[in-house]
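Omission of a single protein chain aside, the complex is shown with its protein chains in their original locations.
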Amino acid sequence: MTDSLMVVPAPKAGSQRVSSWKLLFHNRLASIGLCLLGMLVLVALLAPVLPLPDPNATAPAERLRPVLSEGHLLGTDQLGRDILSRLIWGSRVSMTVGFSATLVAAVIGSAIGLVSGYAGGRTDNLMMRGVDMLMAFPYILLALAIVAVLGPGLMNALYAIAVVNIPFFARNVRGVTLALSHAEFVDAARLSGKGHVSILATEILPNVLPVIVITMSTTAGWMILETAGLSFLGLGAQPPQADLGSMLGEGRAQLFTAPHVSVVPGVMIFLIVISLNVLGDGIRDVLDPRLRSGALLRPGPRTAVDPDRTVPKPGNADAVLDVQGLETGFTRNGHYSAAVKDVSLYLQPGECLGLIGESGSGKSVTALSIMGLVNSPPGIIRNGAVYLHGEDVLAMPETKLIACRGSRVAYIFQDPLTTLHPMHPIGRQVEEAIAAHQRLDRSSLRECSIALLERVGIPDAGERAKHFPHQLSGGQRQRVGIAMALANDPDVIIADEPTTALDVTVQAQILDLLRELQKERGMALLFITHDFGVVADICDRVAVMKDGEVVETGDTRGLLANPQHAYTKRLIACVPEIGQGKQFLEHVSALFRPENWP
Amino acid sequence: MPAYAAKRLLSVFPVLFGLSVIVFLVMSMIPGDPATAILGAYATPENVERINRDLGLDKPLVQQYVIWIGNVLQGDFGRSFALNRPVLDEVLERFQATLVLAGVSLVLCAVIGLLAGVVSAVRQFGWADKVITFVVLAGISMPSFWLGLILILLFAVKWRLLPASGMYAIYGGGDFKDLLLHLILPATTLAVVAAGVIARLTRAAMLEVLRQDFVRTARAKGLPERQVIYRHAFRAAVVSVIPVIGIQAGFVLGGAVYIETVFQWPGIGAMLVNAISTRDILLVQGGVLVVAASYVLFNLAADMLQTMLDPRIRS
């Protein structure tokens, strides 16, 4: 409850905003890459002032000296030129061409992508068909064709490589721009009186910039490789000028007699490119908000449980499910914070317990903790016990826990579009739920699943079973979710906001179905919701959660009519109800007067 | 599905048309006079004019294109002046060799890439993940032609295990086993980069999918972890990797240019490099057109495969 009509101090700025640089240096690999690249660039920049022999001075008498010979640290090439000196001067050329090509491709490609994505319609279509055309050529082939036209030479290689890479920028930038140009803040800016140019430059571009930087950092390595490649083929740098690629190409003739002449420049290319790639990955990790929040951690099959957790005794002997002193939290960037603290609740056979709270109150985490479904990392169960028929679920070995999921405790989740597998027909998904716990042959599996689908009210279930989730309406998808939960006649069903994504009329139907099924099969139901109306409709008892703790538990009717805890009182008072009309606001305004604050 | 396939097949034609226009335009922009290129520097003005007329170069560009594409569609790509034989014959002959090399590499990189990516994701932060990540990073940071040279140095020169160049042994070769032996080094070299790219993307796709709600549903159903990973997560991840494999076909076809040069593989890449240095424009034109067209077909195949696996695209 940080919002109130009173003036609320905003959170401190800057405290959680870790600077991007700091994050980058936290990444060990990326900082190694940055240091290595920095060194290489520095050496290349300093080439004119370093005490190096003339890279083009030939000395036939000194031909093909091996590495570590006197006066020539890296030996000499077929014309007796000093390889170290040529290497440094060559790196200078390679890096200049590679970075310039990156910049050219980034500027042109991003401009195309921005305009195309923002304009949409015909302009977009036309520009993107053009880009697709460029992409229809195998990568290096187009560069070859361009060099064939322009003639061999370093500048021409630069143009060719830039052109070939334009599509990458154009497509990436266009994708993001397209999404952004439909973003609400862009509409808002339009309504604030901004014109198209101003919106593109000041609203969209700043949000696209990270994508451009990421694409640059991940393609710069490629471009250096390609420059080297064209030079290797004799189509880039022309003698006497040398870049790393042409050194390698010229050295190839001596491969069998003096391999170091071609191996050394290759190592240099490798070092430049790997440092760029490592740095690029680091930059991507920092700038991509999804990666930044650690979204790419592989969750294990069950939530981690602290081995030193406290294990309270079961509190209710006749309960099917008894959660005692549960504490679940998340570890992010080395910091642990608890999402659920000391939560205890129980379910009697056949009853429906509502777990209600606002967003962030920890109700879903509680529900997922019960069968170890909180993603971990970053989740961890620090304390408490979950007794299923008196046996602690958290102490079960993995195989046993998995065997209990779906057979004794089943789940129904919120948004059935994302919770059903998009590429399996719904019938198969229900069959799979049955087959996970029962040994049945194919045809009986099919029969069972169709019977279940019929039971939950899917019309023409035999035919519908072949459909994919995206072909069903939201209500029907949730019915499939319910069918899967019912598949093995579980003792407990945990429904995590099962009707939140649905329209009210559909919600009413789904609630009716759940109530009916619960009565018919005698299951216990743990119903998670944020809606007091839904609780009143379906639950026997209700537990109210706030900031990870249960603040009040009681019989539904009694609790709603006469809430004890100040938070519950306020929460219920804030729910508008049909029939209250204008009184609602008067009522609320009294509630939020400063003198009524606890 | 058949309707979608037909529609997708039809959409290839405008792309092929666009390709031919680009190739034609690019080639017509070449500075200098094709007649001089054909006749050499000592051509008489009359001869130059005759050649120009024969080639249709005195006509407007659009008309030139129509004539050219008409000839191409009839299989007449012109004559290579350096080799003095029809371009199409040379291109097709060379393309077969490239197809063998690129095809083997593509299969190799797809299999290795997918496998490495999945293992890496499933064992995130384990030693297998670390090793794979390192190898992949090294692989994509290496110039492939340099890797080829190193492999020749090691396997052909130092240990004398494998042939260093060519497609068949000059004496006594020519059978399938001989071809295989000659393929190992170039195909491996060519596959390294593409395999790296595929492995990275597969890893990322798997990690992303493993976080999704439907994977949690699969777990909540009580499915064993193996099924969760392979039947649910991998199935969804592979759909997003397939287009990337299609794109890698382009990298492999293009990368063949280097590898064929390094290993003296008698393919179309090596031919193109030679043709560019001898400025045998018609040969370049024909070669580029054929390779690009085949790449379009590769992508079409990838697209079809993706559609087959993902029901959402179909409708």
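By letter and in written order, the chains are A and B; residue numbering begins at 1 in each of them.
Everything below uses one rule, namely that a contact is a pair of C-beta atoms (placed from the backbone, for glycine too) under 8 Å apart; a residue touches a chain by one contact, two chains touch by 3 or more.
Please note the rule applied: contacts and distances are computed from a predicted model.
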The complex has one chain missing from view, so what does its UniProt entry call it, picking from "SpoVR family protein", "Response regulator transcription factor", "Histidine kinase" or "ABC transporter ATP-binding protein"? "ABC transporter ATP-binding protein"
Residue among A:183, A:201 or A:451 touching the omitted chain: A:183
Kindly state which of the options A:194, A:389 or A:515 is in contact with the chain not pictured. A:194
Contacts from chain A to the absent chain lie at residues 1-11, 13, 183-185, 187-195, 203, 206-207, 358-359, 503-505, 507-508, 511, 530-537, 560-561, 570-582, 584-585, 588-589, 591-592
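Here is the rule we go by: only the chains that are shown with their structure count from here on.
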Rounded to the nearest Å, the gap separating the Cα centres of chain A and chain B is 31
Which residues of chain B touch chain A once you look at their complex with the stated criterion? 14-15, 18-19, 22-23, 26-27, 29-31, 121-122, 124, 137-138, 140-146, 149-150, 152-153, 157, 204, 206-208, 210-225, 228, 231-232, 235-236, 239, 249-251, 253-255, 257-258, 261-262, 272-273, 275-277, 279, 281, 284, 288, 291-292, 295-296, 299, 309-312, 315
Going by the contact rule set out above, which residues of chain A touch chain B in the complex? 129, 132-133, 136-141, 144-149, 151-152, 221, 225, 228-229, 232-235, 245, 248, 252, 255-256, 259, 262-263, 266, 269-270, 273-274, 276-278, 295-299, 301, 368, 371, 373, 375, 399, 402-407, 410-411, 413, 415, 418-424, 432-433, 436-437, 468, 470-471, 481, 484, 487-488
